[in-house]
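What you see is the complex with one protein chain gone and the rest in place.
Showing chain A:
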Amino acid sequence: MRALYPPCHCVLTWPFLGPAQNQMQVPSGYGLHHQNYIAPSGHYSQGPGKMTSLPLDTQCGDYYSALYTVPTQNVTPNTVNQQPGAQQLYSRGPPAPHIVGSTLGSFQGAASSASHLHTSASQPYSSFVNHYNSPAMYSASSSVASQGFPSTCGHYAMSTVSNAAYPSVSYPSLPAGDTYGQMFTSQNAPTVRPVKDNSFSGQNTAISHPSPLPPLPSQQHHQQQSLSGYSTLTWSSPGLPSTQDNLIRNHTGSLAVANNNPTITVADSLSCPVMQNVQPPKSSPVVSTVLSGSSGSSSTRTPPTANHPVEPVTSVTQPSELLQQKGVDSSSTTSSASPMPNSYDALEGGSYPDMLSSSASSPAPDPAPEPDPASAPAPASAPAPVVPQPSKMAKPFGYGYPTLQPGYQNATAPLISGVQPSNPVYSGFQQYPQQYPGVNQLSSSIGGLSLQSSPQPESLRPVNLTQERNILPMTPVWAPVPNLNADLKKLNCSPDSFRCTLTNIPQTQALLNKAKLPLGLLLHPFRDLTQLPVITSNTIVRCRSCRTYINPFVSFIDQRRWKCNLCYRVNDVPEEFMYNPLTRSYGEPHKRPEVQNSTVEFIASSDYMLRPPQPAVYLFVLDVSHNAVEAGYLTILCQSLLENLDKLPGDSRTRIGFMTFDSTIHFYNLQEGLSQPQMLIVSDIDDVFLPTPDSLLVNLYESKELIKDLLNALPNMFTNTRETHSALGPALQAAFKLMSPTGGRVSVFQTQLPSLGAGLLQSREDPNQRSSTKVVQHLGPATDFYKKLALDCSGQQTAVDLFLLSSQYSDLASLACMSKYSAGCIYYYPSFHYTHNPSQAEKLQKDLKRYLTRKIGFEAVMRIRCTKGLSMHTFHGNFFVRSTDLLSLANINPDAGFAVQLSIEESLTDTSLVCFQTALLYTSSKGERRIRVHTLCLPVVSSLADVYAGVDVQAAICLLANMAVDRSVSSSLSDARDALVNAVVDSLSAYGSTVSNLQHSALMAPSSLKLFPLYVLALLKQKAFRTGTSTRLDDRVYAMCQIKSQPLVHLMKMIHPNLYRIDRLTDEGAVHVNDRIVPQPPLQKLSAEKLTREGAFLMDCGSVFYIWVGKGCDNNFIEDVLGYTNFASIPQKMTHLPELDTLSSERARSFITWLRDSRPLSPILHIVKDESPAKAEFFQHLIEDRTEAAFSYYEFLLHVQQQICK
């Protein structure tokens, strides 16, 4: 894709730059880039997704036009919620300020809420500024100091000084005559006016015109919020018009492309409420029955005339080496084509316009003004030593790992030296610039030298794996903290949302290859957050060339310009950004919340919309064949829906609809005004059409009574059905037609193999092969019907979520495609039955509660950007890749995780930090367009030892698991298993070769990697990858689906469960959570040797808890915690801990509750007696033990060692 950008850059003379910088090349002609950028996506329309040409719609349309009937419903003006936006905004913030703001209705209320939102983050910075304020520190930094922002601190010092000249002045950015004006009257109107600076005068006049109309307190609510969120109507700033212009260009360009779409017109604005008269086309009977009691099955049903078996089209791709980073060729690689070239990519902004020219445009460290030849640590280390001795390594480049942190110097210093002299405002600063670069680099090299004698960091301590008996730490493993200086550390993104497999990024691809470790990102972008700064601003400040959002890791060259940390372009700071609504001061762009928080959310302007924000639309597609009725899931689903109907996310526009299917498809007319729901049966499954397009998806609030009636009636409607067939494919086609005008979420409940119509499947599983050690077949889809359907849905902003509740093989590998490519999610309940399998029923109930009430984002796109030189090549998760780096997500839910593989294309020698930014643009359920931005900053290192020191072993394992899933589908399971073992062998042998002074006979690993072999072994014994143990194909495929779509925290529990001994819980080391004392028992390793017959153990597998009770377990525990007198009286199937009034019961329950609270899906508890047959479930998770088909941990280590020595 990048080659498509023409290298168009022109020479610009920047007015602010001194003459020395005039020849700097800056990529411009931005609009041109975008047109080029769009062009290829137009070409994609030839790609897949040309299925289901739907001639039917037109038939339908014509047909109905003849049958115009007169609806008689009265349209009453609805009372619309008066404050939708304000409530939505407030709901993000802490609750307390909300109350203040709404009740007082004063400006102070809003202001306090805003400040409250940001206090925690602003604290570090305030100290930071004090630091820079003092001239003493300033000189100190120029002499020795090695940390921080030495080059930029001068600016901050200047800016504060200039503020000091008129200290109490604040510049609320207001347009003249705006009604906000009144709010500012309570505050001191600024009277001091900076005479020197002409550019400020505009704002002052704006403030001096407060509007005479004070808004009513009740209506003020929203205004205040938006004000506190920095919404200001702007004076045009120099940077602003051109950005908007770009966006407009993008937009028009995108529309032009969208015109080419082969799209489907659904004749949905026709209204035909009276169905009894309808003569269906092509003699397919449309039967209208009134739902009362158990009617509905008496209608005539014609058998299907013809089935269309779809030939399996499986694309076989060449296997490639897992660790070569060159793309395990899966469907999610960037080369996939777009079915619907919607131009959200243009909306969200393109990627780098021109990689080649940007090296010229980016101000690389300029050696010219640098007087010190002994410095420059970065270039010196470009050719990394082949086998560096640890002692040797330390000398030149600062082996001092713990504090080696050059900070921003490399990036900013040289530019400043050129800029400063020409800038008259900062005249006091002129004497310094010449010293800067030299001083910075000198200081960093001094820092490096001084650390030579420092002890080796803990993460590099060599561990002899075969000698270490207890490799697993007693406490849970946390994400390693990137080795940044303290300020950046505080600002960095939380590891819960954003993790990298290597927290020290190697400088070159060669170094990365040498380390033999996977490089990639693990994302959890839409995680439920308790605190999230929401910013409403007229201009969202972004880099003009790479469209990066401004973030804490950009550098401010001066008050007026900032340098992008991803492409190094210098951008203007828009006028609006100069005003800081938090402190209500002017001229401190570095204190804006965007620059203070690495996770922020913007309220997007209409430039970020292709269409008005869609309402929340939910469609439920339910299997009601005999099999489904027998399993009895309908009762649970309808009950959950009834309970959570009011909690479904959405605004007053929320729409809901229901479809059921067996061998025919049933629609439900729920239009308000009807006395009861109407069932409409379409039996022509070869040519599905919508009987009444208008009244099938209805407003939740207007038709609530009818919906409730339907939900109450549904479980009993099909009790006597004899229909065993399942026409899932046609039902999905109908669902797609129903959803395509708006988009939204389709929830499909399926209980068996689809056996009729399009997308029918055959059983592919051979039960005798379940425990085969050789080949596991049929991991890929049998038909591309579901994938095509998903791509069509994705194009219409519809996600399909699959709930598979089957007792037999249902070919999840094929069915899962409908969710994978439409950004849906997959739930699987093997052998579900509402009475025979109560734990599954309970799990479904709990999952549904979460599923129905969790946050949801619609019509979303996600783009990941990274510093120039790095590139992303393979994405993992449920989504569709629309262009090289744009993921199209019809829906986004808080439980979705993603992974990205990275490679290093250009060496990163001229930078000390790299940044990654994900931007998720979505429509909230309240109809707001929002952008959630996460930014992660990591240091770059040049030595192999540092790379090993920064390994995040959990992230690495999760990425490897994702890659292995791709491999097992594209190649074979045994290939994937080999690749996993090779990953351990390669990385450990690569490490072994770096530490040559150690004995080669032992299997050594750095402390950061010590869990790597254990986790890989756990993966090999995971359901997804295990061989030799009987594993049902659907179980295996489901485990793979979960690996691809779960966020890291959940995935880790799935791979390597936590085991605790809980019969002797004490308060030692307990933590206090909400007035509860939660004991913290140590982690036990997953081995039967730790299980004693006298104990009881809790295993936390993420989605399920097991409590194993030993035979000789203390009767006190059984009595106090389980509530039974002795071991023998414990029932076989026990899923709850009774609430007993004893200390040990309280401890156990509070511990389990605490574990449960930490995850969105509340897991099911199984109490497993030592003798019960269910104990196999428990014991299969003891991965350190030997099984009949797999190594024990020690054997695995020996095997690895053997491989290394080979």
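Convention: a contact is a pair of C-beta atoms (placed from the backbone, for glycine too) under 8 Å apart; a residue touches a chain by one contact, two chains touch by 3 or more; residues count from 1.
We adopt the following convention: contacts and distances are computed from a predicted model.
*Asks:* Looking only at the UniProt record of the hidden chain, which name from "Probable glutathione S-transferase", "Vesicle-trafficking protein SEC22a", "Dynein axonemal intermediate chain 4" or "Golgi pH regulator-like" is the right one?
*Replies:* Hidden chain identified via UniProt as "Vesicle-trafficking protein SEC22a".
*Asks:* Of A:565, A:614, A:726 or A:837, which sits in contact with the chain we cannot see?
*Replies:* Of the candidates A:565, A:614, A:726 or A:837, A:614 is in touch with the missing chain.
*Asks:* Check each of A:927, A:1079 or A:1163 against the chain that is not shown and name the one that touches it.
*Replies:* A:927
*Asks:* Touching the left-out chain: which of A:459, A:508 or A:536?
*Replies:* In the complete complex, the chain left out is touched by residue A:536.
*Asks:* Among the options A:683, A:742, A:840 or A:1046, which residue touches the chain absent from this view?
*Replies:* A:742
*Asks:* Provide the residue numbers of chain A that touch the chain removed from this figure.
*Replies:* Interface residues of chain A facing the absent chain: 65, 68, 70-72, 75, 77-82, 84-85, 178-180, 213, 215-216, 219, 222-223, 226, 231, 233, 251-252, 255, 258-261, 263-266, 268-271, 536, 538, 603-606, 609, 611-615, 651-653, 694, 699, 740-742, 927-929.
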